[in-house]
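In this view, the complex is presented without one of its protein chains, the others remaining in place.
Let's turn to chain A:
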């Protein structure tokens, strides 16, 4: 069985319908790439690259054995584990830095550049990202009733309060940081470990929020 999703799921200006498929029991890196490509399509970003009808691109992590292949075809895009012996292009990237390349691409330069563009869609605004995060994760068991996102804007502290109820969880950070975590571009625990994020809640809630972060980042 193959997982599939056609972006966009909601109407967005410039969005394109691109079928992005993953294999059964897909690994996190496969899920991360597929989710990112869907986000790009939904944002109308790098549409020319996403609509290619041929080409295989190998993606390797710079610091772990994680690897995946993006295959463009007439009917959409397939993302699968591992890399073929001779891809048309190959990229080595930092998976925890939004696919930043850590070495020069090899193979078809245009294809590699197009894929890199597709893997770096613009982040939504932090409020929009928080709302999407909440919509995707609010039904997870143990998720707090209320999510409060706090940041410092030009006018001082700004916050978004999502949900309603007695238990709440607060996440505070710079707008770009919040947008990265809430959109799935960044991993919650990695950002938290860097000190760029403040949180207030219980240990159990942090565990749930970690699972919520996986959901938006890896679609699991």
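Quick note on the criterion: contacts are C-beta pairs under 8 Å (C-beta built on N, C-alpha and C of every residue); 3 or more make two chains touch, one makes a residue touch a chain; residues count from 1.
Operating definition for what follows: contacts and distances are computed from a predicted model.
Asks: Of the candidate names "Glutamine synthetase family protein", "Cytochrome P450", "Branched-chain amino acid transport system permease protein" or "Secreted protein", which one corresponds to the UniProt protein name of the undepicted chain?
Replies: "Glutamine synthetase family protein"
Asks: Touch as defined at the start, partner being the missing chain; which of A:85, A:157 or A:203 qualifies?
Replies: Result: among the candidates, A:203 touches the missing chain.
Asks: Given that one chain is not shown, which residue among A:14, A:82, A:153 or A:198 touches it?
Replies: Candidates A:14, A:82, A:153 or A:198; residue touching the omitted chain: A:82.
Asks: Which parts of chain A face the unshown chain closely enough to count as touching?
Replies: Spelled out for chain A, the touching residues are 25, 27-29, 64-67, 81-82, 95, 140-143, 189, 202-204, 206-208, 210-211, 214, 220.
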